[in-house]
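Below: one structure in structure tokens.
As you look at this complex, bear in mind that one protein chain is not there, while each of the others sits in place.
For chain A:
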Amino acid sequence: MLRGEDEDASELKIGEDFLKAKCLMNSEVAILLEHRYDQMKQMSGDSTPLPQVFEKSLQYVKCFSRFTNQGSVKQVRDRYQLAEFELAVIGNLCPETVEEAKAIVPSLKTKGRGHDDEAVERLLNDLLMIKKFE
């Protein structure tokens, strides 16, 4: 188990469990939680109050969603060999320049991963295209 002092998302030290787990972008969480909300409304009707954690999460992901087309975003991930966590951060924050992308996902700069400036720029352009045409 990863100890508190060892964890550091900027170096992708988030523990085996989470590196292997499915990391969700806000847009994906919005779809999941909306679906669950509809199920809950059907089962218990409008009168039952929603749990606070659920309601706050749903409000947050709806507010901060950037994409609606998840399939294309996943293709970008496979093409550029990013960790799920890195892709989710980029997908949530939508950096506009290579400098910004490397500042918000410092693990991209790690030597030997093959992510030079050109590769990062191509990735950002791909994401921008997806956003424009979805």
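Keep this in mind: a residue touches a chain if its C-beta (ideal position, glycine included) is under 8 Å from a C-beta of that chain, and two chains touch if they have at least 3 such contacts; residues count from 1.
Methods note: contacts and distances are computed from a predicted model.
Novice: Going by UniProt, what is the name of the one chain that was not included in the view, given "Trafficking protein particle complex II-specific subunit 130 homolog", "DNA-directed RNA polymerase subunit", "Apoptogenic protein 1, mitochondrial" or "Cystatin LXN-type domain-containing protein"?
Specialist: UniProt lists the chain that is not shown as "DNA-directed RNA polymerase subunit".
Novice: Pick out which of A:V29, A:L82, A:L108 or A:L123 touches the chain that's been left out of the picture.
Specialist: A:V29
Novice: In the complete complex, the non-displayed chain touches which residues of chain A?
Specialist: Residues touching the hidden chain, for chain A, are 1-2, 4, 7-11, 14-15, 17-18, 21-26, 28-29, 32-33, 36, 51-54, 56-57, 59-61, 63-64, 85, 88-89, 92-93, 95, 100, 103-104, 106.
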